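All protein chains but one are shown in place.
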Amino acid sequence: MIVPLISIILLCPLAAFAVFGLFSLANRRFPRQDYLSTVAMLAALVCSFLLLREVVPTPEPHTVNWISLGGVTFSMGFYLDSVTVIMLIVVTLVSSLVHIFSMGYMHGDPRYPRFFAYLSLFSFSMLFLVVSDNLLGIYIGWELVGLCSYLLIGFWFEKDSAANACKKAFLTTRVGDVGMFIGMMMLFTKFQTLSLYGEGGIFAQAAAQLSTADMVWLSIAGVLIFCGAIGKSAQMPLHTWLPDAMEGPTPVSALIHAATMVAAGVYLTARMFPILTETSSLVIAYVGGITAIIAATIAIVRFDIKRVLAYSTISQLGYMMLAIGAGSYVAGLFHLTTHAFFKALLFLGSGSVIHAFHAMHAHAHDDEHEHAHEHEHGDHDAPGHEHGEDSDSGHILGSEIPPDQDMRNMGGLRRKMPITFVTMLIATLSISGVPFIFSGFWSKDKILAGVLERAMEWNSVHHYLLFVMTLLAAGITAFYMFRLIFMTFFGEPRNQEMHEMAHESPLSMTVPLIVLAILSFPVVNTLWFNKDYVKPPPQPHLHAPQHAYLAPDSKTGGQSVALSLFGVSEAVAAEEEGGHDTHADDGHHGHGPAHTIAMVLSIIVAGSGIFLSWLFYHRRTLSAESVATTFRPIYNLFWHKYYFDEFYDGVLVALTVWKSRLFAQFDGSVVDGIVNGVGTVTRDILAAFVGIFDNRVVDGLVNRVAQVTWAIGGKVRRIQTGAIQTYLFVVLAGIVLLILIFRAL
Amino acid sequence: MTLQHYLVISAILFTFGIFAVLTRRNAISILMGIELILNSCNLNFAAFSRFMTPPEDISGQIIAIFGIVLAAAEAAVFLAIILAIYREFGSIRPDEVDTLKG
Partner (left out) sequence: MEFALKNFIFYGFALMTVASALLVVTVRNIVHAAFSLMVTLFGIAGLYVFLQADFLAATQVIVYVGGILVLILFGVMMTSGRLEMRIHIERGQLLLGGVVSLALLTLLLTVIANTPAWKNLTDDGTEFPPTTKRIGELILDGPFLLPFEVVSVLLLVALIGAALISRKEVRE
């Protein structure tokens, strides 16, 4: 049942897209592309749920041979384990809800059917990526989702900012993809296959070969493949495309740039988990940790509601990377799932808010209700504002904030849009890690516990540092998320005119919000609380640092260091640490001291973040402006997003342009000179000789042949009498004569 | 009766057919010659089937039946062509229809 079900899951969205494509070829439109795409997605969702029962503890890949090249056969196939099926459900579920949401949000757009077709294509690509059992399939899906991301970011391509943003996204992720491809080729050179699972797969082979040189090789390959994840999951330093990707329609941001595609990087890293070495794990963890903090700090000072969420996404993705790098496989993927739901909810909620203002704009400007989105967007695109005072001047692309996305224009919306408010509040509580009743708390707590546990177990400075990063990011997250809520929904309306016109969104938009809000509670994520359902694969190449292999005494010693370090005097349950092997433990022991410490600390930082936010943006006992003035340099650093864009623009782009100019000059003078010289010689000298030869010799020959043929033809045509009986007579006489001559008897 | 009896009859019919096709100046007479030729072939098939193969093998007869069918088809098309030619040239004498003369 596995293969047919997966085939249905893949074919439904693909068929929806194909219908659009075929109709487009005939220059027509399928009348209800939106229903078609949505139904296809819902069918895929149902099949994904059916697949839940098909999961077995030790799955085998289902493959077919695809092509044979030079003695190596590439296969294509499916691999279904518990992680795959959970990813399938997440992707199809979020995608279905986004489809439904889009029916309201994109209503009236001139390219409305195309939007749904693209969503279908994206869903297919993402699902293909998820179920592939080999790196080649993953890479194909990987590039396809990249393409869809490009198409959908640039969906309103009339806007220069959207057109630029999609190009930026495509090119930036491409940088990472090149690394990924090199990494794949390294693995291929080593193992002569791109299949991950099964007998001759990469993992089986890697587990068997463990020489030191191989370890170096594996480390480099692992980091290079992680480069792809850096690009796709917007990790530092390739994160700059994701905030600009917010130029796309908001449902796209929710689906692609929050829930699914950007999580593909995390998924890939998790898939590569069995071949991660110590070095590559650390690189991954640090990249994730630094990204988490940098993005969180940038998010504090943004005013564009979607950009705050974008940076929040980057930060949370960094979180997941850190978790996987630190060995908390289950925690990382658990956070991926919960994050997909609450971040999609946040984006859709912000879309609902934008939609509310949007409709207002349409009313204000012309009576054609919500006629064409890009026109309204075009309104905000007044040229010359690029570096205006109140613009978000750090951006190189998409600089100014459209008024309907500017949180400074909002406020007090909770009475106008109660459903949006409540659902977004639930998501915010979840992402901030408010204890016990929200899923975000559990996944985040699991990451914290996993990192701390690894730190204690290995007595590793790295992991303590990573733990601190995690905590810090958690606190900042709580702060800026509540800043968003307070600025948007609480307080007094800042822009009275816009506030007057705001309204609750239609049912097609609020229903997905409500469903996603329900999904933000831990009840529906029970699969993750089942210890046996998702198990981390073994990591044969990952060894604890040498001193971690010492006697249990030193281990407990390490724990007490940790305990004293965090000032928590809870030295119980040390005995639970015994009997665990050092490989990839993943913090399944829920009652260890690490878990308790992590939980307490995470509650404390989340609480303080929320409290500070309340003081700043609700009570206003503290003034954000004055703090900003006091810490001007830091504020500027945050405001300019650590100058990443400036760096790229000033250094990389300038270098490229300079290099191109150089080549252009070389091209113009040297290459063109040679070509022109050769051309002159050929035309004036060689061609003249050839021309004479052609006219005299070749033409003469041809004419002679024609004349001779003509003369012969004139003589021979007499034979043709036109009387069939003569012909027959000659034929028969010929036959008799021939037989007589050659004596066939 | 031996095989050679039949073969001789068939050869004579064949030669008569050829003679008709060669000498008769009327398209329909030519058709009759052709029919004679075809019949001599069929007779050969049947004769060989009778004498050269085991009794239960009657493939030669079936081929002869196919030959008859082909002859029918041929006759129909031939006459159609003759009618068309007659309309076009007002004659069915083959020596008068020599548009292809070089």
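By letter and in written order, the chains are A and B; residue numbering begins at 1 in each of them.
The definition used in the following text is that a contact is a pair of C-beta atoms (placed from the backbone, for glycine too) under 8 Å apart; a residue touches a chain by one contact, two chains touch by 3 or more.
Since this is a predicted model, take the numbers as computed values, not measurements.
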Self-check item: Absent-chain contact - pick from A:L22, A:L171, A:I604 or A:A733
Solution: A:A733
Quiz item: In the whole complex, what residues of chain A lie against the chain that is missing from view?
Solution: 725, 729, 732-733, 736, 739-740, 745
Exercise. Pick out the residues on chain B that sit against the missing chain.
Key: 1-9, 11-20, 22-29, 31-33, 35-36, 39, 42-43, 46-47, 49-52, 55-56, 58-59, 61-62, 64-66, 68-77, 79-84, 86-87, 92-93
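The working rule: only the chains that are shown with their structure count from here on.
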Exercise. Round to the nearest whole Å and give the separation of the Cα centres of chain A and chain B.
Key: 80
Quiz item: So in the complex, which bits of chain A are touching chain B?
Solution: 716-725, 728-729, 732
Quiz item: Of all residues in chain B, which touch chain A in the complex?
Solution: 18, 21-23, 94-95, 97-102
